[in-house]
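Mind having a look at this structure? Questions to follow.
A protein chain is absent from this complex, but the other protein chains hold their places.
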Amino acid sequence: MVDTLTPVLTANWGAERSWTLESYEQHGGYRALKKALTMAPDDIIAAVKDSGLRGRGGAGFPTGMKWSFIPQDNPKPKYLVVNADESEPGTCKDTPLMMASPHTLVEGVIISSFAIRANKAFIYVRGEILHVIRRVQNAVEEAYAAGHLGKDIHGSGFDLDIVVHAGAGAYICGEETALLEGLEGRRGQPRLRPPFPAVAGLYASPTVINNVESIASVPSIIDHGAEWFASMGTEKSKGYGIFSLSGHVTRPGQYEAPLGITLRQLLDLAGGMRKGPDGQPRQLKFWTPGGSSTPLLTAEHLDVPLDFESMGEVGTMLGTRALQLFDETTCVVRATLRWTEFYKHESCGKCTPCREGTWWLAQTLAALERGEGSESDLDLLLDQCDNILGRSFCALGDGATSPISSSIQFFRDEYLAHLTHGGCPFDPAASTAWADKATAGARA
Amino acid sequence: MALDEKTYGELREIAGRYPEARSGLLPMLHLVQSAEGRVTPEGIQACAEILEITPAEVSGVATFYTMYKRRPVGDYHVGVCTNTLCAVMGGDEIFSRLKEHLDVGNDETSEDGKITLEHIECNAACDYAPVVMVNWEFMDNQTPESAVALVDDLRAGKEVTSTRGPRLCTWREAERVLAGFPDGRVHEGPAAGGPSLVGLGIASERGWTAPAGSGSTGQPLAGSPAEVAHKTDTSQEAEAAAVEEEAPTSTTAAEKKEAQ
Partner (left out) sequence: MTTTPDKTEVDLVTLTIDGVEVSVPAGTLVIRAAEQIGVQVPRFCDHPLLEPVGACRQCLVDVPDAGNGRGFPKPQASCTLPVAPGMVVSTQATSPVADKAQQGVMEFLLVNHPLDCPVCDKGGECPLQNQAMSNGRGESRFATSGSGGVKRTFPKPINLSPQVLLDRERCIVCQRCTRFADEIAGDPFIALVERGAQQQIGIAEDAPFLSYFSGNTIQICPVGALTSESYRFRSRPFDLVSTPSVAEHDACGSAIRVDHRRGKVMRRLAGDDPEVNEEWLTDKDRFAFTYASLEDRLTHPMVRDRVEDGGDGSLRPASWPEAFAVAARGLHAAGGVGVLTGGRLTAEDAYAYAKFARVSLGTHDIDFRARPHSAEEAEFLAAHVALTGPWDGGVTYADLESARTVVLVGLEPEDEAGAIFLRLRKSVRHGGTRVLALAPYTTRGLRKMHGTLVPTVPGQEPAVIADLLGRADHGIDAGAVVLVGERLAAVPGAFSAVADLVAKTGARLAWVPRRAGDRGAVEAGCLPTLLPGGRPVADAAARVDVATSWGVGSLPEGPGRDADAIVAALAAGELGGLVVAGVEPDDTTDPAATRAAIEAASFVVALGLRDTEVTRAADVVFPVAAAVEKAGTFLTWEGRPRPFEAVLPSPTSLPDLRVLAGISEELAALGQGAPLGFRTVADVRAEMSQLGPWDGARPTMTPVQPAASTEGQDGLALSTWKLMIDGGSMQDGDKHLAATARPAVARVNPATYAALGLVEGAAVTVTGDRGSVTMPVEVVDDMTDGTVWVPASSTGAGVFAGLASPGTRVTVKGAGA
């Protein structure tokens, strides 16, 4: 029986100066690299395939399969690009990982590049996390100095250079082809597919793009074996993952556990929902399983396993395991409007449904939140969502519809209450981090 | 006014990091901001010349990404997260307090030129909500009062340290790091804040680990529980104490240590 929490990626985060090469190596770091360099690259790909690792950036595409799509007979250079543009609302796992243990990522990059025969890798970090960028830059420098990077790494004949690339503020660059555009110095607008990046990605060359956590998981798979990884998690959602709890929970933070854990289990570890002025835990009203682009769930879904399949069965997605928890003090219309404004702000502008649709959705929702408009606007919103979902160029438009469709599904009455109340019936002060502490006199 | 030769040289150096020079454009524009205090027409022209593309193409990029500013930015860019979770947790109130306190609107700079205030989207620190970023360094778990004190300290020229990072530098210095020129502050600040370690702490306390593997030591990477316990950011003490008081049933030994 696997333990409830299984720290692997997070295991060394508490170590003294954990971000340094010295600390990382003291805790077994770069052991997997040494092993990998003795393996045939195809065997590494096979190990990652066998482990069942699925992309940790949200989509859950099997990582090993992605690697095997790289046409090795293509004479062009191959590239590995790490998607460290962590921007999905609620998602906050890659950022602490890179801050506390950037070498885990760097080691993963080296092994992964070796596997796909890439001699140049890029880590595209969103620009808004300065200290994380310092730590990753430093880790790359240290790795060069230690001979983990550069020419003929540890006598293997394998060369690798890593460039740390700072983004500049665009959620859409989390979409892999938009990220490539950003990395090529262009506007981050998604590309037409096919060709897929595996065939023609960065500089029209075969390119693998993986999330930070996916790549960071590779050293442990190589170190301990595919079976070890696969012994965690569920049948089709194998291994461990970082679950990020935030919001109205007693102990928000990072919890690394096998996929398939439930929110009830996590919430229990996290001390339950925060307590109200009466000292009793507040009620879980709604939550996102994997960021704001994954349709909302409610307390009735507390026991649904947090894995790709089970989340799909209840009409949502596992996403990035960004569990944002909201209690009954939160107005779901306000929450949805704010997310919608986010998508409007981040829509790249390329395609009509997303660009114009989010503009319109935000206006309709804003009116409803003010208590204006009519009940028919709810059906109009759903119809607009229907005209965006699957009609947009990329998944950003789809994501924009998730909070709206799901919140109307679960909380239609609350929308109507805004109309009857002539505005928002909630007190925003009640949902703040300090609301109940203020009552309790604990505010520092 | 044209950029100086040193900046030109560094712009070329950035372009040289990549197999195709144009890939350098994003960091190059960060460097332009560091040198010029914003993206200037001269900076756009310089990037266009070096990359042999048109100024219109550079403009297209410079106006797409929100970190690039066309108006001068103050010494400190203060970003208040008002995406849903932070907004609900108090970000909205923080933002309106700061607007009032600084007498500025969104994306405006205080009269003394010190602070540019902007509401920002999710900055990947939701477990520290509500979050304020100063020059893209984390200022975690803010309140309206702490945020006002923060900007007052910045305006008074006091040294301020990120709650999960180094002493704050200026916005232009920060932009230089984003352009790929490190500033030597990498070893300042902790490895992780309290929430980043909360799951690890519970696992350590309860002896939970990943299964034994076939690796050469047979153990997954791990820090000792004691180390975990020492890594908590001290600024979180009050918060942790509050947590402890309110959640006695699930308080772990590790957390008790954190609170000390």
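Structural remarks
All chains are identified by letter, namely A and B, in their written order; residue positions are counted from 1 within each chain.
In the analysis below, a residue touches a chain if its C-beta (ideal position, glycine included) is under 8 Å from a C-beta of that chain, and two chains touch if they have at least 3 such contacts.
All values reported here derive from a predicted model rather than from experimental measurement.
Looking at the complete complex, one finds that the omitted chain is in touch with A, B. Within the set A:Leu368, A:Ile408 or A:Ala430, the residue that contacts the chain not displayed is A:Leu368.
Touching the omitted chain from chain B are residues 41, 44-45, 48, 53-60, 63-64, 66. In the full complex, the hidden chain is touched by chain A at residues 170, 187, 189, 192, 344-353, 355-360, 363-368, 370, 372-373, 377, 380, 383-384, 386-393.
Here is the rule we go by: only the chains that are shown with their structure count from here on.
A separation of 18 Å divides the Cα centre of chain A from that of chain B.
On the side of chain B, the complex with chain A involves touching residues 17-20, 22-27, 29-30, 51, 60-61, 64-68, 79, 82-85, 87-90, 92-93, 120-130, 133, 135-138, 141, 143, 162, 164-166, 174, 177-180, 182-183, 185-187, 189, 191-204, 206-211, 213-217, 219-225, 227-231, 238-239, 242-243, 245-247, 249-251, 255. Residues 2-8, 10-20, 27-29, 31-32, 35, 77, 86-92, 94-96, 99-101, 104, 120, 126-131, 133-135, 137-138, 141, 163-171, 182-188, 203, 220, 223-225, 227-228, 231-232, 240, 243-248, 250-257, 268-272, 274-275, 292, 322, 324, 326, 330, 334-335, 338-339, 342, 345-346, 348, 428-429, 431-434, 437, 440, 442-444 of chain A touch chain B in their complex.
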